[in-house]
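What you see is the complex with one protein chain gone and the rest in place.
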Amino acid sequence: METMNYAAVPTAKGPEEKGDLGFGAVVSTASRKRLLNPDGSFNVRRVGLPWSEAVSLYHSALTARWTAFFSWVVLIYLGINLFFAATYMLCGDAAIVGTGATSMGGPFARAFFFSVETFATIGYGNISPAGMPALFVMTFEALVGVLAQALITGLFFARFARPTAAITFSKRAVIAPFRDGSALMIRMANGRKNELIELKASLSFSYVDASGGVPVRRYRALALDRAEVTFFPLAWTIVHPITPASPLWALDAAALHEKDAEILLLITGTDDTFATTVHARTSYKPDELDWDTKFTNIFLPPNAAGVMSLDISRLDETQPAK
Amino acid sequence: METMNYAAVPTAKGPEEKGDLGFGAVVSTASRKRLLNPDGSFNVRRVGLPWSEAVSLYHSALTARWTAFFSWVVLIYLGINLFFAATYMLCGDAAIVGTGATSMGGPFARAFFFSVETFATIGYGNISPAGMPALFVMTFEALVGVLAQALITGLFFARFARPTAAITFSKRAVIAPFRDGSALMIRMANGRKNELIELKASLSFSYVDASGGVPVRRYRALALDRAEVTFFPLAWTIVHPITPASPLWALDAAALHEKDAEILLLITGTDDTFATTVHARTSYKPDELDWDTKFTNIFLPPNAAGVMSLDISRLDETQPAK
Amino acid sequence: METMNYAAVPTAKGPEEKGDLGFGAVVSTASRKRLLNPDGSFNVRRVGLPWSEAVSLYHSALTARWTAFFSWVVLIYLGINLFFAATYMLCGDAAIVGTGATSMGGPFARAFFFSVETFATIGYGNISPAGMPALFVMTFEALVGVLAQALITGLFFARFARPTAAITFSKRAVIAPFRDGSALMIRMANGRKNELIELKASLSFSYVDASGGVPVRRYRALALDRAEVTFFPLAWTIVHPITPASPLWALDAAALHEKDAEILLLITGTDDTFATTVHARTSYKPDELDWDTKFTNIFLPPNAAGVMSLDISRLDETQPAK
Partner (left out) sequence: METMNYAAVPTAKGPEEKGDLGFGAVVSTASRKRLLNPDGSFNVRRVGLPWSEAVSLYHSALTARWTAFFSWVVLIYLGINLFFAATYMLCGDAAIVGTGATSMGGPFARAFFFSVETFATIGYGNISPAGMPALFVMTFEALVGVLAQALITGLFFARFARPTAAITFSKRAVIAPFRDGSALMIRMANGRKNELIELKASLSFSYVDASGGVPVRRYRALALDRAEVTFFPLAWTIVHPITPASPLWALDAAALHEKDAEILLLITGTDDTFATTVHARTSYKPDELDWDTKFTNIFLPPNAAGVMSLDISRLDETQPAK
């Protein structure tokens, strides 16, 4: 495995050579896994992180889906109240007193509902604490309640403030006629109501180069017909013309498969609603390329008021290029 | 509609050719709608968004006006309490007890006000829950109250933190005398108390080019006499000198109208109060251009302390250029 | 006042000509006010803002000093409770009942403290609402309490999150010996515990040019011996060598005064604690320049552990340059 050490792999940079996108030049002969998943996540695991980071409650609390997030909130809410109920039980039978105590079906339920009234800072007073131990536990739970409110509020906002560009990429790339030749095309649209502006695209071609004996993964930039747009109200079709200068020139499906090729697309832009920089990325393997195919027009005719529109749900539609 | 597919439209880039701002080269012959509205929103609709995005409660909660936002808050507050009132009703007649119960005009009102005292975590104790069903509903409502407080706080702050540049553009652009010739001028001012700094302007000219047979929409950059200012304490007049190198050279009002022209202005800058990047944009159609007109001076004479000032309410004032 | 219209003032750009920093080329003969105050605020007023912006409660709430902020909070808190006390008074004598009512010195005080218990969601229950009118007012006040908590939390955080670089500039600039000639020097230090990194400085010279008949304000960049530093743990002395290429070459104090000169310094950098971009600026008029003077060394000898330190309180100290 010596060759997996980066320093052992010499690199030569040509004019369009990008060297390395951060995945290294290492070639695993045991698998042909993609580098980047279609959803933009990396196909690699890091082990040996410290325990605190490996579980990383904060990271999970931010990136979990809302359903999972709320489920955890409910579980923690019940857990805290069960814990304090048990603690009040330790304070003795006379710790929780009041007119409401008789309707609460037993000492533990009484302690539990007292905890709820305290944690949420309601305090009806139908039951209240008596005796120093219960009063001190109550004092502590009151603080926990204040901190929990602060924590949940902070998490809510941190989840809201997290910039996420919902750029939808076409599931497949196409090789379509373009000018006098052909071009690699990928179509994308903004799947959110937020406006995105000042988008920049960067397309790379990753492949295994076995010409030097030891197979090495190489990365080359693919020039784009247009690499930036100022606005993004419609769909945008990324176009890489396959000219003789292109690393894709004269390569067919079989050659791309043999080189374990991967087309990587990176988008950066600005969310106009939040003025944050957003990133999106995806990749295509050779079996996600359609040859001699082009994207179908998804613009709808202007409506009565003359407003143009496009149908994002048809982003993936293609048709044969006669 | 084949020509609406981007790839079918070849582009040739000249020195000042911007290719496309993201609106595409498609020309709709059915209407002459502007690309960009004067307030900077895009004149295009996206359909086919997933249901969750199409309604996008979060986006609406952020961008709604404060009056609409508060109206929704009140409605949701009442709705939640009505829902819980109904739920307490299902717990039976003896679910809500207490000395205050008699003054509350009926079981539903009692349940409603109990819900209010619980949701807002007040808990006077004039009424309180009795029996397991009501106690469990109360436990759930207490959590809803905590989450609602967190949600409303997060939304308040997200609304505050949203960077919005209130750049006010003159409603009309003018063609005024400039040096030995004339120039296209647009005047703008900062309509907020926040200071804006490091402003950059970018002016584009969009028009329909029918010279190639199929009409195609083209975009060209318009060079500015000054494209950046470091500070923006006063008004700023954007000046595009109409020299022989300008795409506007020798075009008159009729020619601009015939080409379905549109002048697009983009501003980016930094909000010095929040250190966020802000964007503003507007556009002018041929009938929003005043020829042989110039902006009126809106500076006021220095006051007794020698401090200069300008009157933003007169931003749109013009006068004939003799 | 015709000459105050920007378009009427032709500009010629030399190699170091910055054109305009955003203050315009207008020269007011009525006063010789500085453009930028030493604290970085602009010496100009904007009038004619819409009423809502002119008062701009949000802007004031963010930029007010903490003492003013808290004073307003207390006043608004009392105001809200007085308003609701008056409203409960309208609900009749029997609206607020309870065992605690007798100790509260009269109906208005009772209504006021009931409002406090409701607004802050305490609800001891020593007094509680009775009758539909009071219950509805209580329902509304409970919502106001929730919203007020959200608002005050949002404002607290917005105040915290506001990036503010506390760069301290020397009160006076000096003309000190430098290499074989002399240089304009300004000293600055970071007055906060936050680390600032990647600082960039930009120095400009603004003066009135009367050579063309009509006096016009001009702006020229002043080249710096070093315009960037990667770190800012110590003091940084900005140095503009006064070479024959400098716009300051051969100008003395009298000439600068006659030209109504102003030296403008702009700093941008990154706050390493919050990863926000921060800006600071200041300016010097001719009477804030010390000739043949240099800054005193403010480094302290390394301590026992060998750690270097500097004394920021002595930033302004200068000494004659023999």
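Every chain is named by a letter (A, B and C) in the order it is written, and numbering of its residues begins at 1.
FYI, contacts are C-beta pairs under 8 Å (C-beta built on N, C-alpha and C of every residue); 3 or more make two chains touch, one makes a residue touch a chain.
It should be emphasised that the depicted structure is a prediction, and the values quoted were computed from it without experimental measurement.
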Next on the checklist: Can you tell me which of C:125, C:215, C:247 or C:286 touches the chain that was removed from the display?
Outcome noted: C:125
Item to check | Candidates C:169, C:236 or C:284 - the one touching the absent chain | outcome: C:236
Next on the checklist: Please identify which residue in A:266, A:300 or A:321 touches the non-displayed chain.
Outcome noted: A:266
Checklist outcome for this item: Even though one chain is not shown, chain A touches it at residues 1-2, 4-7, 10-11, 18-24, 26, 28, 30-33, 42-50, 53-54, 56, 58-59, 62-63, 97-98, 117-118, 121-125, 127-132, 135, 138-139, 142-143, 145-147, 149-151, 153-155, 157-158, 161-163, 202, 204, 266, 276-279
Next on the checklist: Across the whole complex, list the residues on chain B that are touched by the chain not included here.
Outcome noted: 121-125, 153
Next on the checklist: Residue by residue, what part of chain C touches the chain that was omitted?
Outcome noted: 73-74, 77, 81, 100, 103-105, 109, 113, 116-117, 119-126, 148-149, 152-153, 155-157, 160-161, 166, 176-179, 183, 185, 189-195, 197, 199, 225-226, 229-234, 236-237, 239, 270, 272-275, 294-297, 299-303, 305-314
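Going forward, only the chains that are shown with their structure count from here on.
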Checklist entry - Looking only at which chains touch which, which shape fits best: line, ring, star, complete or other? => result complete
Next on the checklist: By mean C-alpha position, what chain is farthest away from chain C?
Outcome noted: A
Item to check | Superposition rotation for chain B onto chain C, Cα-based, multiple of 5° | outcome: 90
Checklist entry - Where does the A-B interface recur among A-C or B-C, taking recurrence as more than half of the contact pairs being identical by residue number? => result B-C
Item to check | Shared interface positions of chain A, touching two or more other chains | outcome: 121-125, 153
